[in-house]
Every structure is written in structure tokens, then in C-alpha cells.
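Removed: one protein chain of the complex. Kept in place: all other protein chains.
We call the chains A, B and C, going by the order they appear; numbering starts again at 1 in every chain.
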Amino acid sequence: MSAAVADLVRDGDVVAIEGFTHLICFAAGHEIIRQRKRDLTLARLTPDVVYDQMIAAGVCKKLVFSWMGNPGVGSLHAIRRRVERADPAPLELEEYSHFGMVGRYMAGASKLPFWPLRSYYESDLPTVNPRIIEISSPYGDETVYAVPPLNPDVAIVHVQRASSGGDAQVWGLLGCQKEVAFAADRVVVVCEELVDDAVVRSDPNRTVIPGLIVDAVVVEPRACHPSYAQGYYDRDNRFYVEWDKIARDSARLSEWLDDWVYSLSSHQDYVAKLGEERWAQLTPTERWSQPVNYGRYD
Amino acid sequence: MSAAVADLVRDGDVVAIEGFTHLICFAAGHEIIRQRKRDLTLARLTPDVVYDQMIAAGVCKKLVFSWMGNPGVGSLHAIRRRVERADPAPLELEEYSHFGMVGRYMAGASKLPFWPLRSYYESDLPTVNPRIIEISSPYGDETVYAVPPLNPDVAIVHVQRASSGGDAQVWGLLGCQKEVAFAADRVVVVCEELVDDAVVRSDPNRTVIPGLIVDAVVVEPRACHPSYAQGYYDRDNRFYVEWDKIARDSARLSEWLDDWVYSLSSHQDYVAKLGEERWAQLTPTERWSQPVNYGRYD
Amino acid sequence: MEGATPTETMIVASARHLAGERVCFVGIGPPNIACNLARRTVAPDLELVYEAGVFGAVPERLPLSIGDPSLVTGATSVCSMFELFAYYLQGGLVDVAFLSGSQIDRFGNLNTTVIGDYSSPKVRLPGSGGACEIAINAHKVFVIMPQSTRTFVEKIDFRTSPGHLTGKRPAHWGAGPSVVVTGLGMYEFDDDSGEMCLTNLHPGVSLDDVQQATSWELRVGDHVSETPAPTEQELRVMREQLDPQGIYTRGG
Partner (left out) sequence: MEGATPTETMIVASARHLAGERVCFVGIGPPNIACNLARRTVAPDLELVYEAGVFGAVPERLPLSIGDPSLVTGATSVCSMFELFAYYLQGGLVDVAFLSGSQIDRFGNLNTTVIGDYSSPKVRLPGSGGACEIAINAHKVFVIMPQSTRTFVEKIDFRTSPGHLTGKRPAHWGAGPSVVVTGLGMYEFDDDSGEMCLTNLHPGVSLDDVQQATSWELRVGDHVSETPAPTEQELRVMREQLDPQGIYTRGG
């Protein structure tokens, strides 16, 4: 992770760590903090705790998003301090809706100059974001709204399993992992497990990202804590609740960053610091998919 | 199949039997011929042998498509006779490219008034199809082309396995099975195997069509011959080659329709008439996917 | 059994309104409990859609976020977010969607973006998420939110999700907010004026109470009924199965 972030994330980049509640690569966010990257524009549908941490640590000057919050808990206090009180510095916002952000990634991935959707009518969002523009249908009176493509400099995408070549498979919630990867200039795939190419090729319909577009493959189990990886570990709700208290107080937040990010050298240290008991509580019992027969045609 | 076609396919309908080389439901085409439906508009990216048969049988007045041919073999002679010589009747054509047809289904499924793509520039296609229209990007000088939504009255979609509620799973080539089903007013799912709801639910990422949008579920194994179903049977190339000779001669084609469609009462008869030896040749050896663990969260 | 809290009454009243509905776009918290309560009572065939990309969820526990893993395991279908928003929501398959807000006006327009000015907000709220497109494309919208003069306001500070605008919505949108359920009562919208209109008072709540909790002069229906109190069965399902820790229903 350290090498991938050092090589591929540059000061001033547009960076997207995606994953809709699922497969959010907190370990990558922590490494970016540790390497003291600066002036990043962070993109993500749902800036949640990982972006609150990164923004508190000062890596970010601008946020592109559609919903900010601590999901199921409340607010993101570090972000709110910057937005409401410029404390300790202002934070630029560029705001869409979920479907708008999805469309932006899809336009980026498809090299389309815009993406059309039926949203934003009579909302105040286009008035505060002039990049959301009403356009006409060529087939009648109807109008739709357009959003512009989003092509991050770097996308960091967590997946359950990948081959050493970067062919990556995901199950459970897909979020925008595929779309952001195809839209980005540089792609880091972080996986729970490195598997043989033969495992990937046994089920090609499960492949979400081809190694072709991947610049680095990082094997980092449990990298999504306190988020989750379907089948590997559960969401650690206790952490989300605790974060609310930590983040309300900027001194306490700094202390947390010291204890859990700056003073650790890697995510393995973080995993160890959480302790095996905590991990045991987060491990689900198994529930396997029924396999399918692709057949051999020779 | 007989009841589904009788109930759901009506004279004059726009009907799409989709499946890109894979999962083409020939049995549904034969049943439509047997029931002597008339004045259908047939939509499909690749009108191939099944549409040559249907068009020869006189069920169709108009074809909406992007590539017509006998894949890997040559022409579709019954269609060419109608287009080149109005023999025995003219056939109206509405023509796009593959990506244009895909976009039309996606616009239909998404209730968008148009779908944008980077194609058609400096091609003669927009000059012969005025529904392909150049539009401007709201973000700069760039233009793209728009195609209009396609919402078939009926989509007939073959899948490998489905639950009795119509939740359908596909692996191998996906074609536009999902997009056409969401775009259509009425949906017939034809499956190789009916499975327990629990099988579908063991792997929700594999579900392509939810029963919610399905009007009839037909269990009809081997319904795609001479096309194929990944893992179940191979493409019967011998038939495609033979069809070239059959279709060149309209008398011989009529005879074929008598022997293989009109004089049979169901697809089961067709399967039996082909003979077990032929089916044995078409059966691949097994090649199973490696299952994945979704985990139980309770 | 202990009597219902206002939140419990709000959830039960919402659940009952789901009778006869088929496809429901669910938010987390009270709407989620309402939907799962409805599946066990008035709407056994209700299919739950979550914006994370899940159709036909059958969660074995109370999901703690909109993308809880328990929504995935055993679901009918998991698709990309694009497909969920494009084919299910925009495609017109969603019968009812739940929305909430920090502010609502008499026409059901909702604010989840900011309190105060957008560029220098007093309180920065989460933003739209999927709410803007949900408000426009779902066949109808159920609003579920607490009621006070801070939430029921004359003029919302930001219109995140359009309701009945200033009285009428375009015909090619979904029908918009059809019911608002709060801890005090229930409201529907007048067909002609698009204005919120009191139809129900929850047990123990007076007309004066709801007017006191509303910043505009409330329109009152001809026949305001008392919401039937939650039954023993409804309370038991909610307290024992859906929210045993009382996280959402009793502020636990």
C-alpha cells in the first residue's frame, strides 16, 4: 500500500476512494494521511468517516460528493467545521445527487461529454452548481439534466479477490467500483485475497475490473474496517458510533490520528491493534453461492 | 410456451427476441409462427436464422436491427428476398449500429427520451434513418449522436435458470437480455431449468432479471437450438450451414417450416425429432465456477 | 405492554399506509422499520429496494446502514447503482419511496442540504443523496419526519427534493408526496392546491398541539380522525424483532 500510494497519488490529484457503504478502503485513506499528501480533490458519492479523517488530517482542499454523513449515526464533524466555520480552513464543495455522481463516473468511463438523467427539475441544486445543466431531447419537448464527466486522476478500489494481474472480482454491493475504475487515469486495486488466475477465469461474469486498467494491486486484508467486505467481515458499527464522539472534538480527533494512523507504520499494525477478539466478533458464518457450469468447449 | 405466446404476443406488436449469439429463443419464434401471428415489428440487434424463419413465415412487417446475417456462414436469404425484391412482400427496415440498438434499449429501460453515443459521425446511417440525430454537448463544442428509446411491447428472453417467480440468472454472454426486459411492457422468461428460490438467493449478483417485471415463466429446455446455452449445450453449427441451403430456395424453406414447425405441436417434439445422438454431440463437459461466500449476517 | 412512543406511533402509521403496495424504496432508520413491519402485517408481498443496489432484500437483522451486508445475503437481486437508479427508479418500477428532511414546507418540498445560506451555512446537512431523483421519479412519496416549528417551516432554506412546488407538479413526474407522518399526526395533500392537510391526530395529540408545531396556518381536513393506537402485535414485532435495542423507536 505504501508503495502504491507513494507512486500513484500525487499532491493536487483528484482522488476517488469509492465503495458504497461496502468495500471502502480505509487503509488507503490512512496511508494517504501518513504520507501527508496535500491539496487533493476528494471525490466520492458518500464522504463518510474515511473522508472525515482525511479532511481532518489536511490532505484535501475540495470535496465532490452527493451525500455526506456518518451513515446510520449522524454528521461528519471535521467536515462540518470546515464548511460551517472554515475551521481550520475552508473546504470547497461541488455537489450532485447520487444518480448524478454515478452518471459522472459513467460519462468519464465512456468518454461521453455529458450524462443525461431525469433529476434536478425544480431543485435548487443546479442553482448552486452551474455544472448541472438542463438540456432538450431531440425527439420532443422533454428536457433532462446533464452532468459532466468525472475522470479522477486516481481511483482506489477495494475488492474481495484479485489475480496478480489485477483482474478483480466483487460480490455483494457493487457501488460504483467498476465505473470509477474505468473512468480514472490510474487505478489501485486493493484486495482481501490474491487468487490464482484460474479462480478468476472460472467465473468471468464475476470480474468487475480487468487488470488491463489497473496500475497497482495491493493485498491488504481487512483494509475496509470499520466498513465491511461481504463474506469476509461485518461493518463495525461500534466504531461509527465512537467516531461521532471523537470527531466532535478536534483535539480528540488529532489524538486519534496520532494513535491509529501516524504512529502506525502500516495497516497490519492497525489490524493487530484492534485485536483478534474484535475481528472474531466481526466474522460472519459462511453462506456460499451455488456454482454454475460454464462448460468446456474444445 | 403456447399459452405465454397466445396471451402475451398480439398481432401488430413490437416483439424482441434478444440474445447475442447466445440464448436466442428459437422455440419462441417457432411458436409465434405456429400461432400465425401477423404484422409484428421484430426488433433485435442481430436478426439471424430465427428471424429469417419468422420473416419467411410471414409474421413480420418491419425489422429494427443493427446487423443481419447468418453468423459465421453468410446471408439471410428469406429476408434478402423481401428487401431486394419484395418477394413475396416488402419488408420495412429501421437500421442502427450495435451500440445504437443497445442504447435504444437502455433509454427504454431508463425512461430517458434519448441515448447519447459517440458513433455515426460521417456515416451514411443518419441520412437513411432520420431518428439518428446529432446533438450538442452543453459543456463545449463536442457533438454526439442520439438514438431514441425502444420499448418493445413484448420481450422474450431466454435464461439458464429461473425461479417460479421469474427471478432469472444468466452466465456467459449477457447480450441485452437485461436491458430489453426492463424496456419492454411485457416480458416472457424462458429457462433451461426451474430452480428453487433459494438457489437464486444464494447468489443475488447473478440475477439479471427480477420476477417483478416478468409476465410469464416458461420452462423449455433446449429452446435455443441451433443457438446455445452456456454450460448446457453448444451452438449447432451444422444447422447454420444447412440453413444457408434451405433458405436460398423458398419452396425448400416452406417445406422446412412444415416439417419442423407447423407439423409439430411443441418444442418438445422438435427436441425429440433432432434425436438424442445430436444432443449428445452438443453437450459440453462440465466446468464449474468457484463459489463465493456471501456470509450470514444475523 | 408499555404504551407507544410518538416515534413508534409514527412508524406504525406509516407501515399501515403500505397496505396494497408492491415495491418500496427504503431509507434507513424509521422507514426501514416501517417497511419491515408492513411486510409482517399489512403488506406481506412488499418488495424492498435499497439504493445501494438491492432488490428483494430479506434482512435477518435490523440493517444499521443503507448498505448493510444483511441486505445482500439472501436477496433476490443485487445490481449496480446505475441499474438501480436507471431501471428501477427512473424506469418507474418504484411504487412508494420514503423520504425525510430537516425542513418541509406546506407543499411537501424538502430540504436536506443546508440550514441558512448555501455558501455559508449555519448547519451543513447531508445533501441530496438519492432524494432529488427519488422525489421526482417514484410513483409516490411517503414523508416521515419529526414535527416542530423548526421542521415545518413557512419557507425552506434550500429545495433539495421537489414536492408539489407551489401547488402543482408536472404530469410526467411521479405523483410526489402523498402522505406525511410525524410524531403528532398525519397529513395528505389537497389535489387542487397541493397543500398539506391534516387528516389524523395521533392519540393524545390536540389540534392546538399540531398548530403549535407548524410555522404556517395549518389546513385541517373536514374529518380529522384519531390514529388508531399501535396494536399489541405491531408493538411486539417492532420491539422484539425489528429494533430490539430500541435504537430508532425509543431513542435507545
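By definition in this document, contacts are C-beta pairs under 8 Å (C-beta built on N, C-alpha and C of every residue); 3 or more make two chains touch, one makes a residue touch a chain.
As the structure is a computational prediction, the values presented were derived from the model and not from experiment.
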Revision key, fill the gap. Chains in view that the hidden chain touches are A, B
Point to revise | Of B:97, B:160 or B:290, the residue in touch with the unshown chain | key: B:97
Review point. Out of A:112, A:125, A:176 or A:282, which touches the unshown chain?
Key: A:112
Practice item. Check the options B:237, B:268 or B:293 and report the residue that touches the missing chain. Key: B:237
Exercise for review: Would you write out the residues of subunit A that touch the absent chain, in ascending order?
Suggested key: 106, 109-112, 167, 178, 182, 200-201, 204-205, 207, 210-213, 294-298
Review point. Can you name the residues of subunit B that touch the chain not displayed here?
Key: 20-22, 45-46, 65-69, 71-72, 79-80, 83-84, 95-99, 102-103, 106, 117-125, 128, 142, 171-176, 178-179, 228, 230, 234-235, 237, 284, 287
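Convention: only the chains that are shown with their structure count from here on.
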**Study point:** B-C compared against A-C, more contacting pairs
**Key:** A-C
Revision key, fill the gap. Chain centres computed over CA atoms; the one at greatest distance from subunit B is chain C
Review point. Where the centres are mean C-alpha positions, what is the separation of subunit B from subunit C, in Å?
Key: 41
Check your understanding: When the C-alpha atoms of subunit A and subunit C are each averaged to a single point, how far apart are the two points in Å?
Key -> 28
Point to revise | Shared interface positions of subunit C, touching two or more other chains | key: 54, 68-69, 72-74, 78-79, 86, 90
Review point. Which parts of subunit B, given as residue numbers and ranges, touch two or more other chains?
Key: 111-112, 205, 294-297
